[in-house]
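Note that this complex is displayed minus one protein chain, with the remaining chains in position.
Each chain carries a letter (A, B and C) given by its place in the written order, and its residues are counted from 1.
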Amino acid sequence: MAEVRLVHVHKVFDNGAHVLHDITMEVGDGEFVVLLGPSGCGKTTVLRLIAGLEDITTGEIFIGGRRVNDVPPKDRDIAMVFQDYALYPHMTVYENIAFGLRMRGMARAELQRRVVDTARVLDILDLLQRKPHQVSGGERQRVALARAIVREPKVFLLDEPLSNLDAKLRGHMRAELHRLYRSLGATIIYVTHDQTEAMTLGTRIVVLRDGVVQQVDTPRGVYEKPVNTFVASFIGTPPMNLFPACLVQEQGEFLLRHQDGGLALPAAKASAAHLRPWLGSTVIAGIRPEHACLHTASPAMGKGLPGTVEMVERTGAESFVAVRTGYGSMVVRVPPDLPVSLSSPVLLTFDAEHVHLFDAGSQMRIL
Amino acid sequence: MAEVRLVHVHKVFDNGAHVLHDITMEVGDGEFVVLLGPSGCGKTTVLRLIAGLEDITTGEIFIGGRRVNDVPPKDRDIAMVFQDYALYPHMTVYENIAFGLRMRGMARAELQRRVVDTARVLDILDLLQRKPHQVSGGERQRVALARAIVREPKVFLLDEPLSNLDAKLRGHMRAELHRLYRSLGATIIYVTHDQTEAMTLGTRIVVLRDGVVQQVDTPRGVYEKPVNTFVASFIGTPPMNLFPACLVQEQGEFLLRHQDGGLALPAAKASAAHLRPWLGSTVIAGIRPEHACLHTASPAMGKGLPGTVEMVERTGAESFVAVRTGYGSMVVRVPPDLPVSLSSPVLLTFDAEHVHLFDAGSQMRIL
Amino acid sequence: MKTRRLTTSVIQMVTLSAVTAVLLFPLLLTLLTSLKPAEEIITTAPALFPRHWTLDNYRTLFALRDFPRYLWNSLLVASLTAAATTVIAAMAAYALVWMRFPGKRAMGRSVFFTYMFPDILLVIPLFMVCYELALLDTRTALVLTYLSLSLPFGIWLLKSYFESIPVSILEAARLDGCSEFQCLWKVVLPVAMPAVAAVAVLTFVMGWSEYLYANTLITTNANRTIAIGLQTLAGYHRTDYGLLAAAGIVMVAPVVVFFLAVQKYLVEGLAFSTTKRPE
Partner (left out) sequence: MKTRRLTTSVIQMVTLSAVTAVLLFPLLLTLLTSLKPAEEIITTAPALFPRHWTLDNYRTLFALRDFPRYLWNSLLVASLTAAATTVIAAMAAYALVWMRFPGKRAMGRSVFFTYMFPDILLVIPLFMVCYELALLDTRTALVLTYLSLSLPFGIWLLKSYFESIPVSILEAARLDGCSEFQCLWKVVLPVAMPAVAAVAVLTFVMGWSEYLYANTLITTNANRTIAIGLQTLAGYHRTDYGLLAAAGIVMVAPVVVFFLAVQKYLVEGLAFSTTKRPE
């Protein structure tokens, strides 16, 4: 196992597209780092640069302390699991798993032992004599994993390995990947656009957008302290509600004023010195659906943001209510059985402890 | 608008595969019915039979009271949105939308008015002169919808229309489809394998498995009263925990006995007459993750199912803890910040109000 | 960076020119020969470029009584062949890909088998058939023969292309009210334009330059095509390489012009799938 380090890496494709801008990141030995971002953000390219499948334009990549800029893929001692699994269609599952060892000239007995051991770990012992097209999607996924694991490489690179599975299988394989990671103690770099995978699998998450690193943090850090509005709205389902509000100070208290009242920021969070530059100006406030509260009883019951119910999505275990307010549509998470009727007037209140504030211009986090 | 009725429909493909068994279902005028099932269950075939793209082997299909077994697709007055959108690549968006009307010989002025009106509803007015490959995935989806809506057909058939969109866009389009359905008052038959879509969009859900209808009910009914273990475990994320337990009666109370105690069934639910046939035998109990409770404080605190923490998945807004018990792994939903450490001993209790019981043999619902 | 890109461009151009030169060398040789006077062609030390550039060979060629007639015959036969092949192959490929009928799979295979058949084997039977039908020495015989040669390839190429068109597009068209014929005409053909263009061009070239059948089935000078005309010329002017080269250039000119005009379509039409660059 080894750590991976990218230093000021840029990538410009032959057609002139500048897809990665100054990527600097470090993946520690034994870490499970997830590269997360919308499609087209360059996350797969980062993985391919580490694998050596693409040349880097400028910058340096180190694997286990060794500069690998000019090392061919096969000598980097990494294994990759491709999105489409990339199994060799003309070989059996056994041959697929054994191929990399065979190419490295491993002795027959040792090779056979390693393949069988790996197949046992992944529970595909009885598939060894089948061809890839004779096994199911989930099994193919396991074969691809086995092919990577059997090599005992320094680093595993996984490129959206679960995206071709259905929801049920995806949940199952997620748990299995987690188990595997813990038992192997491996260094894993994992690319996905699915934030649930990122949140549940990664020890750290690297959020990418348009080839620029937005935030590197633990799943909890990314969720609870997004550095800008992009990360705030990209992480979380449904996304964080973002709306403009005016930051004022009244009687020593910081207040987010909106047309129908205001929201006092908790003293513990709001330090006067820190927020002073934004006083009197408009900032972007963010609140997650689970930190907003819906009041249906009486529309005149007091402080809060009034609105009308636009839509109710009930998933069974919970419900989400979209409320049209003076600041646009806001989504609130409510218990599954809460009776809400469409178009009825409601009042929203927010949990001030969990309000996020962003600068209206730079979109960067203030609080 | 019209209702759709399938009566004892079977479908056998040329290769002998019997993919649909005795499908009888009715979709009322203005209903939004979702066909839900895992891949390969035959749900798309049902849709294609209704559209007339496949011949039915035996049985009858009625649209608006008219038997359409031998009516060619174009005369059934239905519109279909395909999974891959199936836009004509050589035509502009305008021509794509107008094509069906043009083929039906609509006058130019009326046609243009209808196309523009529909494009306005779907907010794609500024794309009309582009080719399909020049617009984004989400926009293509809208064009496909516009092409269906502009014809003002009796019935809309939608075949996994959101499956090619990313998670963010999928949530957005789901809301939009819901809005569209309400404004059109249309009859919609919608195929998906995504239970979130089914739960949030459908007025009723038809659950299919291996070409056989399992349950037809409202989303709430399917979630709260699944007719068998298949539906119980297919609907809900993570799925319902299912485990065997012995049904006994002690002091007039029905009790689910497990190795470390028992769970009293609430008197209101458990009618003695109804449960008597299963007394003393093993049944399958089911409990959803949100109806189980995790106790970490003291392992000796009393009644409950003991276990050890196997895995914790934190999605940010909530967390799921997998607990290894004597009955296998059970998943419990807990608040996002609950401190749980791996391998620590915990105790599970269940909300007796929400326990489901199934027959161990037939897998059908008892309670 | 900028220097590097410039260097790459230069390398590209040089490589490209070299490759093109090698590929087109025979054509170039013919062109240059056609522009030489006779004494520079039959010589112990031939040079690549003419010392005296001349159009004499072309003047002589067009002064030959029959040459324009050969051109016209070839044009007629090749055009009719191309048009008929394209239309029939499109309909056949449509049926093979999207319609259901008994024996369809086997028929698809037969098409390819026929394509693989050595042309020379068919000379005798086709001669006999034409004799029976009293079609010997007619341009109709040539068109029909060429059709039988080009249809298998045309059907196969269009079929391959059609198979890459998602069936859902056809189904959408059917739901939109198209008959099968309208599906073909309004949806499939426009989408498959590149492949259709490829079939038309390749068939035209085949009909334009075919030699074996034209030689067997045509007996009078009036009906000769340019391929046979060249051979006839070679008979009368056995050593007049300049004249032959000029005839060759005249013969290939329309093909080259046509190819350059539609090359973009053709290449798109023949690259069924493309390796996509990952994001």
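The rule we apply is simple: a contact is a pair of C-beta atoms (placed from the backbone, for glycine too) under 8 Å apart; a residue touches a chain by one contact, two chains touch by 3 or more.
In this text, all values refer to a predicted model and were calculated from it rather than measured experimentally.
**Q** If I consider the whole complex, including the chain that's not displayed, which of C:55, C:128 or C:222 touches that chain?
**A** Only one of C:55, C:128 or C:222 touches the chain omitted from view, namely C:128.
**Q** Among A:6, A:36 or A:51, which one is in touch with the chain left out?
**A** Touching the chain that is not displayed is residue A:51.
**Q** Of the residues A:86, A:184 or A:264, I need the one that contacts the missing chain.
**A** A:86
**Q** What does the interface between chain A and the hidden chain look like in terms of residue numbers?
**A** That gives, for chain A, the contact residues 14, 51, 53, 72-74, 78-80, 82-84, 86-90, 99-100, 103-104, 147, 151.
**Q** Can you name the residues of chain C that touch the chain not displayed here?
**A** 8, 11-13, 15-16, 19-20, 23, 25-27, 29-30, 33, 97-98, 101-103, 106-110, 112-114, 116-122, 124-126, 128-129, 156, 159-160, 163-164, 167, 201-202, 205, 208-209, 211-212, 227, 230, 241, 244-245, 248, 251-252, 255, 259, 263, 266-267, 270-275
FYI, only the chains that are shown with their structure count from here on.
**Q** Return the chains shared as contacts by chain A and chain C, ordered by label.
**A** Common contact partners of chain A and chain C, which must touch each of the two, are B.
**Q** Specify the chain most distant from chain A by Cα centroid.
**A** Farthest from chain A by mean C-alpha position: C.
**Q** As a quick test, compute the distance in whole Å between the mean CA positions of chain A and chain B.
**A** 26
**Q** Two or more other chains touching the same residue: where does that happen in chain B?
**A** Not one residue in chain B touches at least two other chains.
**Q** Provide the list of chain C residues touching at least two other chains, using ranges where the numbers run on.
**A** Expected reply: no residues.
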